[in-house]
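Reading through the structure tokens given below for one structure.
As you look at this complex, bear in mind that one protein chain is not there, while each of the others sits in place.
Chains: A and B, in written order; residue numbering restarts at 1 for each.
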Amino acid sequence: MEVDVQSTLTLREFGCEQNLLSRPDGSSSFVQGDSSVLAGVYGPAEVKVNKEIYDRATLEVVIHPKSGPPGVRERAREQCVRETCEAALLSSLHPRSSLSLVLQVVHDDGSLLACCLNAACMALMDAGLPMGCLFCGVTCAIDQEGQIITDPSAQQEKNSRAVLTFAIDSAQRRVMMSTTKGSFSVNELQQCIAVSQKASEKIFQFYRDSVKRRYSKTL
Amino acid sequence: MSDCLKDKVGDVLLPGDIFSFEIKPEKVICGPGLRRNGDEILVCKSGILRHKQPNMYWIDSQQKRYVPAKGESVIGIVTAKSGDIFKVDVGGSELATLSYLAFEGATKRNRPNVKVGDLVYAQFIIANKDMEPELVCIDSCGRSNGMGVFGEGGLLFRVSLGLVRRLLAPQNAIVKELEKVFPFEMVVGMNGRVWVKAQTTQHMLVLANLLESCENMTAQQRQALFRRVADGAS
């Protein structure tokens, strides 16, 4: 099952800025094409007694949609982002403290969850929280002809048969998180994972370049 | 991803980068941002890899939130007084304790004059993830050694932890250049708090703004700025 990865692998223009907010301990904005998410991290800070965990930090994730109050969809996304971050963070190094991650959607033009994950990872890195590995989000859409589109726009997502979002870790390029929409075959799933793993390499390189740019002044 | 650490000194590293030991497991001291994981060294913070002879390595990151570490000197704000101890806010995840006996010359009768709201310059004697951090204002010989309660006046502000470490490095260029602008007193805490005192309030504000702007400037930009300020100030 060899996949013709190169021909299908196109990502939109990426952009990232770290440490752009003065109040949070770590912040980032992540832009994928027209999708844009702003992230802020506070912590390790004092934790509420009822949320204290004796052997690790408590992580809270809040996603604010562009307009209106957060709904059930945001809750489900928050759960995905939180559990992905928890797996990447070495939270046992800051027991009995709280970490809070706030994600503000600036503009939604497809691949929103992937963009949230990327913004979250950059913000956690900026806050200097200890992490065992990095993670990135990749969205794949399968269109009516069975073609795989990586990092689709809102229009492409709408026209597609299935949309799959994965979080890939930087250590072994394996799937940390996955949510899907629409039905697809096992073969298509494996192809999408393979494409996402390829895409993750590009994204991790982009991470490295943005962090390098940030530290270039103090090098 | 298994290059040796030595080749990467001065490079920007990201969490998740893994290094193996060179040939035989030699003695390596891992500083902040590095963790030993079996036969490998794992990077867990983003930043620049630094090295100090003979085998000390650490990651220099631009973190903002302070995490207490044993032996570090910090500027704290006394927030409460409860019995024998003061609760001190140092910017970490919980308040640090400071015993009233941990001042120079303090005895059960001769209590130090510390009020809620005072600033103290103190050193961590206990700081680990499982215990409440504890501060002292004396060194191991019982001398104050510059630590204790701050006097009247002065201005306290926050800068990034990266800048603090740069300011505290011996023979630091920023401090040397600032000294030429106008005379001032400065206390730098490892927790990112800086206290300055100069002749006038205006000078203190100028100092605070200059230090904050140092964060993202190259040496040339900084020197030009300082020169402009010095011309204006005199």
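We adopt the following convention: a contact is a pair of C-beta atoms (placed from the backbone, for glycine too) under 8 Å apart; a residue touches a chain by one contact, two chains touch by 3 or more.
Basically, contacts and distances are computed from a predicted model.
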* When you check the chain that is not on display against UniProt, which of "Ubiquitin-like protein 5", "Ribosomal RNA-processing protein 43", "Exosome complex component RRP43" or "tRNA-splicing endonuclease subunit Sen2" does it turn out to be? -> "Exosome complex component RRP43"
* If the full complex is used, which shown chains touch the chain that is missing here? -> A
* **Of A:S22, A:S67 or A:S183, the one touching the omitted chain in the full complex** => A:S183
* Return the single residue from A:S36, A:T84, A:S111 or A:S210 that touches the missing chain. => A:T84
* Chain not shown: contacting residue from A:K66, A:R174 or A:K217 -> A:R174
* To do: Spell out the interface residues on chain A facing the chain that's missing from view.
  => 72-73, 75-76, 78-87, 162, 164, 167-169, 171-172, 174-186, 189-190, 193
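Note that in this section only the chains that are shown with their structure count from here on.
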* Rounded Å distance, chain A centre to chain B centre (Cα mean) -> 32
* Interfacial residue positions of chain B with respect to chain A in the complex -> 10, 12, 14-16, 18, 33, 35, 42, 44-48, 60-65, 67, 92-94, 129-130, 162, 166, 216-218
* Mind pulling up the chain A residues that touch chain B in the complex? -> 19, 24-26, 42-47, 90, 93-98, 125-134, 169-171, 207-208, 211-212, 214-215, 217-219
